[in-house]
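Presenting chain A:
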Amino acid sequence: MSFDSWSEFFAMGGHGFYVWLSYVLSLAVVLGNVLATGNSRRRYLREQRDLQLRNDKRA
Partner candidate 1 sequence: MADSAQPRSVVGLFGTQLRREIQTTARSMEEAVNPLIFLFLAITLFALSVGGGVEDLRARASGIIWVLVLLANMLSLESLFRRDYDDGTLEQMLLLAQPVFVPILAKIVAQWCLSGLAMTLLAPLAALILYLPTNELPVLLLSLLLGTPALSLFGAVGAALTVGLRRGGVLLGLLILPLYVPVLIFGVGAVSEHMAGVSINAQIYWLLAITMLALTVAPFAVQAALRISVEQ
Partner candidate 2 sequence: MASLKEFWHRLGSPRWFYQISGLWLKLFGVLALLLLVTGSVWGLAFAPPDYQQGNSFRIMYVHVPTAIVSQSAYLVMGVAGIVLLVWRMKLADMVLATIVPFGMSMTVLALVTGAIWGKPTWGAWWVWDARTTSMLVLLFLYFGIYALRQSIPARESAGRACAVLAVVGMINIPIIKYSVDWWLTLHQPATFTLTQAPSMPAVMWLPLAINVLGIYCLFGANLLSRLRLEILRREAGTQWVRDLVARGAP
């Protein structure tokens, strides 16, 4: 560990705001990409399944 305590870890020698902002933003963008893709897929599959069920019922 390069830090002696948790409070030192968060403070990052005075640069805490910058370091944590960068990491949080990066996490947000990565998660955003992953979740957006997952959601699109789930939504699309649900739509298609409903559509198919409706069409099969009609047939």
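The candidates came about this way: all candidates are chains of the complex that A comes from, given by their letters.
Basically, a residue touches a chain if its C-beta (ideal position, glycine included) is under 8 Å from a C-beta of that chain, and two chains touch if they have at least 3 such contacts; residues count from 1.
Fair warning: this is a prediction, and the values are worked out from it, not measured in the lab.
**Q** Pick the one that touches chain A in this complex: which of 1 or 2 is it?
**A** It is candidate 2 that touches chain A.
**Q** What residues of chain A sit close enough to touch candidate 2 in their complex?
**A** Contacts found on chain A: 1-3, 9, 12-16, 18-19, 21-23, 25-26, 29-30, 32-34, 36-38, 40-41, 44-45, 48-49, 52.
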